[in-house]
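Every protein chain of the complex appears in place save one, which is left out.
As written, the chains take the letters A and B, and residue 1 is the first residue of each chain.
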C-alpha cells in the first residue's frame, strides 16, 4: 500500500510542512467546545483522499481510512496480529487453494438492502477486470482466472469474471486460487476486498460518480452527504443503526477533517479542535511526549525504508561485502533520532516489528561499524563513487543526504544524492539503463503477513510486474517462500518465511535503513484510541471522555 | 466605447490561445507519466496505465489534446477533470476564493498604506520623513517575499504571541477567517506598497507643482483643500490604474506567500499539480489567470477614460 503521509504526498520537500503552524493559533473553530455530548462529532485528521471514494480504486492510506469507517472488512486482526472473522462467519480451506467464505447474517447496505455473497463477487470481479483500470487489481492476481480478465498491456480480456470465484448461495462463496497461498485469509482485511452494492454500477457498466462521492457501505458509519473532493474540508458520518456489529458506547457522529499540513492538525489537537491525529510530525514529538501523557501513542508501523541495490543493472554491487560495508557505514540510530525525532526506528530485520515473524537484531550488518565497513569496502573493491537516487516528492531528501554524508565520511567515497521527480522516474531510468545507482525505496504492507515483505519485493516472479525493482533473484529464496505459501497453517508458513528472510539477511539485496513508527495522539475529549494493523482506528472501542 | 471593448476582446483571443497553448506544450512536455504519478511508490500495472491513458486521451497527439481541452473550455465552459475524475472547476473554485481573499487583503493594504505613506512623503518632500520613507520603500522592495514571509511569521505570528499571550496574527491556515489573511496579505503586498508609495509621492509632488495648484493656492484656499480637492484627485489616475493592474499580479504571484502561510490557494494548487502531473488542473489555473490578466488590463484602460475626461475611446 502506498503511504500517503498527509501533506507529504503533495509536493515535495518545500511543501512538507509549515513547521510554524505547530505554534499557531489556539482558539479556532469554536462552537463545539462542550465535550461529552453525544451529538458533537469525534474529529479525526486525514489528508485529502487521492481518488474518489471507491474501495476497489483506493490503494492509499487516507482514502482507506475513510472507507474503513464506511465498510466492514471480512476479517479484522486480533491482539496477536492474527486474522479473525469480522463480516465473515467463517473462512475455511483444506488445501490453502480453495477457500470457502461464509458471510455473517444481518449485514445490510446503508440503503437497507441485504448484503449477499454476490456483492463480494461483483466487487472483486470489477476490481480485477483490466478495462476498469482499478488500482487494486493486483490484489486479485492469485485468484484462478485473473489472467482471463487481466491479460496485460495491449491484450483484450477474454472474460468479464474470474472463474475462480463461485457464488454458492446468498451467504456463501468459494474462491479458488491458481496456486495454494496460506496467507489468503490475512489479505481479506484490506480495502480492495470490501463488497460492492449493485447500485454502485451505472448503466455503462462502470462505477458511478455518485457512488464515488458517497459510497454505500455495509459498515459502522454512513456518509451524511456526498464528498466533493477539492471543495469540502470535512467528511461527516453517522453511525448506521442497523449495523450488526459492535457500536461506539457514547457517541454517534464522526468527522474526518481534511488537513494539508500535519503541523496545523497537531496545533488543532492541542487546542482541542481535533480529537485524533494519526501522524504526528517529527517537529511535534518532543512537545507531544512531554505534554500529552497517555494520550501520546508510539507503536511500530508496518512500513520499512530501504536503500535499494540495482543488482540486475550494475555489476559493481555484485559483491555482498560491498553491500554489507555500505550497510555498516550507515548510522541508523542518529538518523532516526535526529532527522526523524524518533518517528522511525533503526531497521534490524527485513520483517517489520509490527508483524509476526520479526526477530530483533537479526540483521547483523545493520549495526553501525564504520571501521569494519571501511576495511570490508576496500577489500571488496567497492566503487569509488556512487549515486543515491530518491524521489523528491516524498520528503526523503534529508535522510538521504544524511546517509550520503555517512558513506562519504566512513567509506571515503564520492556520493551524489540524485533527486528524481517521482519514484517512477527512478524505475524508468533503471530500465532505460540511464541510471545505475542505489535508490531509496519504501514498502508499506498490503496485508499483515511476513510474506508481504518477501515475495513482492524480492521474489523472482515480481521482477517487471511486481515491486522487485532491484532485480534480485535467488532460487533457494523463491522455493522457501513457495513452501511457506503452500503450508496448511499460518504458523508453519511463518517458519519457511523466516528461513527465506535469513537468506535476505545474508545477501542484503536491499539495505534496510529504518522502520516507520505509528506516532499518534488523541485529545482529552476521547479515550481508548487504538490503531489496528492497517493503521485504521478501531472505532467501536473509542469512547468520549 | 462599446466598439473599443469589443475590439480589445477580439485582440485578446490570440493572447489567450497563445498563452494556453504555450502552457499546454510545457505541461505536455513535463517528464514523467501523469498516470504513473497516481501510483506513488509502486510500479503501475502497465495494462491499467494503458486503459487510463486511453481514457484521458493521453495517447493522442498534442494538438488534438489541446483541441479537446480548449473546445471544452470555450464551448462548454468545462475545464475537464483531473486524473481522479474530479472536475477541475470544482478544484479551482475553492482555491480561487482563498487567493482572491488574499489578493484583496493585499490590495486594500497597498491602497491604505501605500497612498498614505506616499502622501506623507510628498507633503514633507526633502525633509527627514521623506528620506526615511523613501529608504524604507527601498528595503521593502529589496527584501524577497520569501524572507519577509518567514521573518514576519516568526516575529509577529509566533514571538508576539509568546511574549504577550495575544493571538493577533494567526500563523498559518485560514481557520480564523479574514484575520488569517492579515499577515500573509501584508507580505504579499510588500513590494507593491513600496511602489505605490513612490508613485503617490512623485505623482502628487508633480501635480502640486502645476499651475492650477499655484492658482488655487493664490486664490487663498487652505492647504488641506488644495491638496485634497485638487492635488490628490489628479494624482489619483496613475494610482488607480496601478492598483487595477496589480490585482491580477497579486493573484498570480502568491505562490510563495501561500506556501509559507499554508493557504490552499491557486498558487499552492498549481505547485502541487505540477508535481502530480495533473495537466488539466495546471492548464485550467493558468487559463483563468491569463483571463484575469486580460480583463484587468481592459478594466484599467477603461478606468482611464472615467478618471480623465480628456481620454475618449472610439
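One rule holds in what follows: contacts are C-beta pairs under 8 Å (C-beta built on N, C-alpha and C of every residue); 3 or more make two chains touch, one makes a residue touch a chain.
The definition used in the following text is that contacts and distances are computed from a predicted model.
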Pick, from "Quinol:cytochrome c oxidoreductase quinone-binding subunit 2", "Twin-arginine translocation signal domain-containing protein", "Peptide ABC transporter permease" or "Aldehyde dehydrogenase", the protein name that UniProt gives for the chain of this complex that is not shown.
-> "Peptide ABC transporter permease"
Which one touches the absent chain: B:93, B:139 or B:306?
-> B:139
Option touching the unshown chain, where B:38, B:52 or B:289 are the choices = B:289
Consider the whole complex, including the chain that is not shown, and state which of B:97, B:129, B:202 or B:217 touches that chain.
-> B:202
Residues belonging to chain A that touch the chain removed from view | 11-14, 16-20, 22-23, 282-283, 331, 334-335, 338-339, 392, 397-398, 401-402, 404-406, 408-409, 415-417, 419-421, 425
Those residues of chain B which, in the complete complex, touch the missing chain = 4, 14-16, 18-19, 22-23, 26-27, 29-31, 138-139, 141-147, 150-151, 154, 158, 188, 190-192, 195, 198-199, 202-203, 205-206, 237-238, 241-242, 245-246, 249-253, 255-256, 259, 267, 270-271, 274-275, 282, 286, 289-290, 293-294, 297, 300-301, 304, 310-314
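Here is the rule we go by: only the chains that are shown with their structure count from here on.
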Inter-chain centre distance, chain A versus chain B - centres from mean C-alpha coordinates, in Å = 40
Sort out for me which residues of chain B touch chain A in the complex.
-> 31-33, 36-52, 55, 84-86, 90-91, 93-95, 153-154, 157-158, 161-162, 167, 170-173, 175-176, 259-262, 264, 268, 271-272, 274-277
Where on chain A does chain B make contact in their complex?
-> 2-4, 9-12, 14-15, 18, 20-21, 23-29, 50-52, 59-60, 130-135, 137-138, 150-155, 209, 212, 228-231, 260-261, 263-264, 268, 273, 391, 393-394, 421-425, 427-428, 441-443, 465-467, 469
